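One chain of protein is taken out of this complex; the other chains stay put.
Going in written order, the chains are labelled A, B and C, and every chain counts its residues from 1.
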Amino acid sequence: MLSFILTVKRFLEALVKAFKNPMFLSLFTTLFLIILSGTLFYTKKEGWGVIDAIYFCVVSLIPTGVNTNLSPVTSLGKIFTMLYLVVGTGVMFITLLTLGKTMINTKALEERKTEGQKKLNEYREKK
Amino acid sequence: MLSFILTVKRFLEALVKAFKNPMFLSLFTTLFLIILSGTLFYTKKEGWGVIDAIYFCVVSLIPTGVNTNLSPVTSLGKIFTMLYLVVGTGVMFITLLTLGKTMINTKALEERKTEGQKKLNEYREKK
Amino acid sequence: MLSFILTVKRFLEALVKAFKNPMFLSLFTTLFLIILSGTLFYTKKEGWGVIDAIYFCVVSLIPTGVNTNLSPVTSLGKIFTMLYLVVGTGVMFITLLTLGKTMINTKALEERKTEGQKKLNEYREKK
Partner (left out) sequence: MLSFILTVKRFLEALVKAFKNPMFLSLFTTLFLIILSGTLFYTKKEGWGVIDAIYFCVVSLIPTGVNTNLSPVTSLGKIFTMLYLVVGTGVMFITLLTLGKTMINTKALEERKTEGQKKLNEYREKK
């Protein structure tokens, strides 16, 4: 459970840090609009529930092995899905990579801080 | 609905901008030929409909969590699919990334324009 | 059909060109060994046919929307699959990207050649 809280904490820190970057804010807004368009389409044309539609829209743009068990059946739905993926996958990929890098850096900074403090303590003990 | 139109607008702007880049045009033509070859193969050898074949050909090349519910069943189809993916995934990935970057830049430019106008207005008000 | 032959031609050209690069040869050998190990495992432990096993091994390493309809069912198979993906996905991704870039360059070079010839012709006609 602790590991879960730690991950969430680091994730939130990374998110806050990432949002200070104006590029990331632009990235996030674009992505939000894309997912919103998709959710509206799939709820209306494919008749899915809201959570299912959001779930499909988010997972579809991520390079993942997850199988949502949701699949557009109408021809219009298939054509929309192609456009949706072409528009969104690139933006999502850049967002995920930026977020991933920020998380690792947050981690690396933390470790450097801990190490720095250790060395400081050692130095003090020597004195 | 507005968000949908906005996304489509930005996407079309990004597309027009991307097409001015000769590299992207080359990218797009290569991709078009690859998808055309795939569509011809799957309609003839696996007996799929045209929309289904195009849908499978496009989605297959994209790193996505979407499950098309289409799957080649013949041995020839499986061998072709492997070659198709090896040939096309790299080209598609570069295309998607280029498109994603162009979309974010289009967005960033818009925001800079709006910000610039705001500052201009503030400056005018001060005067 | 012509488009298919053109794609295959360009792909083969890109492959020949890529193989001249010693880095790519190393990449290809590594990948070959990885896929061979996987094929041996899945034919023996999961009891799949050879084509099915190769198909699964190749498609698994590619970031794609294709669903192979094959899935390891034994616990050993699942553990092996995790290791297989961790070892192979990175190498495959670099290979696909290198191949994709080479294909686009081959295309771009061709176009430049055609353009160069056009300009030469125009120049000759002027004279």
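As a working rule, contacts are C-beta pairs under 8 Å (C-beta built on N, C-alpha and C of every residue); 3 or more make two chains touch, one makes a residue touch a chain.
Just so it is clear, the structure is predicted and the values come from calculations on it, not from any experiment.
Checked against the hidden chain, the listed residues C:Ala14, C:Leu27, C:Ile54 or C:Ile104 yield one contact partner: C:Leu27. Residues of chain C that touch the chain left out of the display are 22-23, 26-27, 29-30, 33-34, 36-37, 40-41, 59-69, 71, 75, 78-79, 81-82, 85-87, 89-94.
Counting over the whole complex, chain A has residues 1, 3-4, 6-8, 10-11, 51-52, 54-55, 58-59, 62-69, 96-101, 103-104, 107-108, 111 touching the chain that is not drawn.
We take it that only the chains that are shown with their structure count from here on.
Copies chain A and chain B of the same sequence differ in orientation by 90 degrees, per CA superposition (steps of 5). Each chain gets one centre point, the mean of its Cα atoms, and the points for chain A and chain C are 28 Å apart.
Chain C has its Cα centroid 20 Å from the Cα centroid of chain B.
Across the assembly, chain C contributes residues 63, 67 that each touch 2 or more other chains.
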